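Note that this complex is displayed minus one protein chain, with the remaining chains in position.
Labels run A and B following the written order; every chain starts at residue 1.
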């Protein structure tokens, strides 16, 4: 694997899942693989879970990790070619990426969308520039439109809990929030569930919240949350801002919050969320504190998923 | 030891002191103990000495260390139960702590008091939430009302210099400052000296600066600094804001600054301070630059104290 920025970079999702679960049961079995290799983690936006879980995954493989949180440092990169850089940008990504590529064996990059210019965000010009100019494998730590390390942890969690043999019914439902959030997590979850092909997959959201069909095609899509949740084995809860009326909040309809009552209509459905989650806005306390919530286990699986990805990249170095 | 947030968590202070001094003379004797264990250090407020000394202590024990300085990142945690999180808080400590507990073997937490609501600060709801929800041992890196790693270093320093056989006369004196500071360091020093029981202990402060008797009881308390310092073997200097008129600065009486002249009335008294110290406000230059100051040795001992604590926790994992 030479990059990991989309489900399309995973040639075999089931084998990644198996490796993740193998790392979970034996975290340190591959400590020699990453020895004397360095993972650089570049955060153009803040991160808690991704940063820590990826650091631990890399350490488990024997790698050194260098974190650079540049989101607060006013290190403004230029991404356009041919520009006279007499404004606010102080370094071009051509140099920045190439230099980082001199220093690290694998480069992780986090960068959120601006949510104002859809075409620009969906071009993924930021992470693609690092892929193009760094000269080393690049791992997305969440980009403008996708979050593959999260999605891999999500499918690992579904497999871990549900096992094989039968296709689980997976419902992803929009839920309200007070801020305009990226589509990266729902896009990515949809992309992975579809690419994996091992689920019966439904997406529920209010009208206007249709996601990019590049990621959702193959899923059943409905504006009826009850319908989607009925008999679901897994309920993936997430807010996102509109894709078509780009970055807008079209609804804050409280009735879309996921409640204990709604979960009762599922098939003992396990409730998933990428975290952080606003309690009693997105999901009710009773759900998060009850036996159906697997959000902490899901967050824990971020380590093993990252480890499976790093392992595969290390093997290709 | 399953947590370290108060002197009450130390079942045997003398044995912790002995271990700290043993680490000082042989820092790397226990490098296998923490192998493949991770220490997470969560800073909700800034830290220099505590952060670095604890990192080194953990490394000396073979641990990996992950630092997350979230004080600047606008990661606002919710601590109240049942709240509709539609305001500024983006994650509940129930999730935050539980997820961190998935990633690390031991969790250190620093969190300062607000100094406006005494009851809230003294409930120690922040660090207690991490104890309750993380599922791993929690070490205080200074909480709202206590700073046990500092206090352990303080008693280690007293023992190292004074030896055993005779009880040293220890005077803790309030000194002026320009800002309203927490009571954590003086509370904690008083708590540890009292729990240790190996000192003749006096506390001096201007009227109105009485500390919580939960920590000070057992000590002689006076408003006369000269009296407290007379024949003292150790003079612990520290400013704090008022406990009863909570968080208030009631005095900036310059005559409480610790000067060379005052130290002459002690028994060649060693001068201690947790640092940082404002020179010529809290303590006079002549004292800090003279032979009685042990503040740098005291700060150095932070490493060995943290190492003793982490060692004891690692042994209980």
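Note that contacts are C-beta pairs under 8 Å (C-beta built on N, C-alpha and C of every residue); 3 or more make two chains touch, one makes a residue touch a chain.
This one's a predicted model, so the numbers in the text were calculated from it and none came from an experiment.
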Problem - Touching the absent chain when the full complex is considered, from A:61, A:96, A:271 or A:287 - result: A:96
Fill in the blank from the handout: It is residues of chain B that touch the chain not shown, namely 27-28, 46, 48-49, 51-53, 55-56, 59, 72, 178, 275-281, 285, 288-289, 295-296, 299-300, 303
Exercise for the section: May I ask you to list the residues on chain A that touch the chain which is not drawn? Expected result: 36, 38, 40, 64, 66, 68, 70, 72-75, 78, 81-87, 89-92, 94-96, 98-100, 102-104
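Please note the rule applied: only the chains that are shown with their structure count from here on.
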Exercise for the section: Please state the rotation angle, between 0 and 180 degrees and to the nearest 5, that superposes the Cα atoms of chain A on chain B. Expected result: 120
Fill in the blank from the handout: Rounded to the nearest Å, the gap separating the Cα centres of chain A and chain B is 39
